[in-house]
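One protein chain omitted, others in place.
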Amino acid sequence: MSGRELYRHATQVRVRNYEIDWQGIVHNAVYLHYFEVGRVEYLQELGIQIDVNTIQHESRVVVARNEIDYRSPARFDEELTVMTRIAELGRTSFTFEGWIEESSTLRPVAENRSVHVWLDSNGVVPVELPGEFIATVVAFEGKNCAVRPK
Amino acid sequence: MSGRELYRHATQVRVRNYEIDWQGIVHNAVYLHYFEVGRVEYLQELGIQIDVNTIQHESRVVVARNEIDYRSPARFDEELTVMTRIAELGRTSFTFEGWIEESSTLRPVAENRSVHVWLDSNGVVPVELPGEFIATVVAFEGKNCAVRPK
Amino acid sequence: MSGRELYRHATQVRVRNYEIDWQGIVHNAVYLHYFEVGRVEYLQELGIQIDVNTIQHESRVVVARNEIDYRSPARFDEELTVMTRIAELGRTSFTFEGWIEESSTLRPVAENRSVHVWLDSNGVVPVELPGEFIATVVAFEGKNCAVRPK
Partner (left out) sequence: MSGRELYRHATQVRVRNYEIDWQGIVHNAVYLHYFEVGRVEYLQELGIQIDVNTIQHESRVVVARNEIDYRSPARFDEELTVMTRIAELGRTSFTFEGWIEESSTLRPVAENRSVHVWLDSNGVVPVELPGEFIATVVAFEGKNCAVRPK
């Protein structure tokens, strides 16, 4: 995974009490929720109307893979900065990366890499990424986003 | 990831209504919960007293990485079979693999690979896996579990 | 709330590890999920095609109120019996009651009462409960279900 200097989008979440056990530690599955918040707000900012968090075939974009590296546990009441970028645009799929750190100390908390596949309107056959989507992402990310329409 | 014939432990979960949206599709983060159910029951069956799902440093075993590959969406009321194995024993870490399929059709649903690190009692420094833990796992998994105490 | 002898429908859930903190105690919000499992399976058994757990106005049935009384904490790996009944049929609303106990000891765990309102197809104006719905419920519950079409 790439370094935090590559990210051009950031948002904040505060750890809520029901996400932790009584010692103040966030459960390992909750980080997927935080990364989702980042992806949703990233797409909102770019004006892109897709749901990248679904795995349902009825939808046009499905999540095919998730990777999370845990760096340090997040604790109750910490404010976390969630950074999000699209790192790679393939022919029929693209890759999000996410970086979470504690906002005040910049302590690394977790990293994420997720692969999303674009499907036809029946949600079955992968199709090429729309040109407008590619253009919007490249305009935002610049050369940090690898375009590989092989 | 390896094939389903390598697994020697299986358990079942039924998709609960609150895990889905109204179309009957399980959210992508919920699969981490299902794989956890598999790991917990696996360790219970082997009589191993550790919590492999925590990332807290107070604990002796922390999850360092998670990978999920989504094969097909699970739907409301489906019974899923969660298969679990320890695929690799390293020097200070070990690797779980998980396989989820729909119980009646054997339709592949998702795969998981998670890396867990054994820490000292202060929860800071990685230490070697205990000999008793290695012996118990090897006795159960046989030659399908790679032992790499490099 | 009424006694357990009034219930004619029961199902089981096993407490999953991610629903608890490390001491093995289920979080107070999780019980709403268990009662939902009961309501969904109750309606399935009676062949009724409504979603009683939504609060969205687009839907035809919305949940207007929830009450939970906690009797004793549920713990990791316990099997719970969730009993469900429709206790009252009003003019435009009806009431579910739920009872959770630990399956082997019958230790009471929690009770629930939820009120559901039937709306017109625009999801705005309450309408009278359909006659077929009333008939199906009364046929199942018998005299234990109060009918109050005032």
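For clarity, chains are labelled A, B and C in written order, and residue numbers in each chain start from 1.
As a working rule, contacts are C-beta pairs under 8 Å (C-beta built on N, C-alpha and C of every residue); 3 or more make two chains touch, one makes a residue touch a chain.
A quick note: this is a predicted structure, and the numbers were derived from the prediction, not measured.
Enquirer: Could you tell which one of C:Glu36, C:Glu78 or C:Glu141 touches the chain left off the display?
Expert: C:Glu36
Enquirer: Please identify which residue in C:Ile25, C:Leu46 or C:Val138 touches the non-displayed chain.
Expert: That would be C:Ile25, which touches the missing chain.
Enquirer: Can you say which of C:Asn53, C:Thr81 or C:Thr95 touches the chain missing from this structure?
Expert: Final answer for the missing-chain contact: C:Asn53.
Enquirer: Kindly note down the residues of chain A that lie in touch with the hidden chain.
Expert: On the chain A side, contact with the omitted chain comes from 13, 16-18, 22, 33, 36-37, 40, 44, 51, 53-54, 77.
Enquirer: I need the residue numbers on chain B that touch the omitted chain, in ascending order.
Expert: For chain B, the residues touching the absent chain are 18, 21-23, 27, 29.
Enquirer: Considering the whole complex, not just the chains shown, which residues of chain C touch the missing one?
Expert: Contact residues on chain C toward the absent chain are 23, 25-29, 32-33, 36, 53-58, 62-70, 72-73.
The definition used in the following text is that only the chains that are shown with their structure count from here on.
Enquirer: Nearest whole angstrom, what separates the Cα centre of chain B from the Cα centre of chain C?
Expert: 33
Enquirer: Can you compute the centre-to-centre distance for chain A and chain B, using the mean CA position of each chain? Integer Å is fine.
Expert: 23
Enquirer: By residue number and range, which residues of chain A touch two or more other chains?
Expert: Each of 21, 23, 27, 29 in chain A touches at least two other chains.
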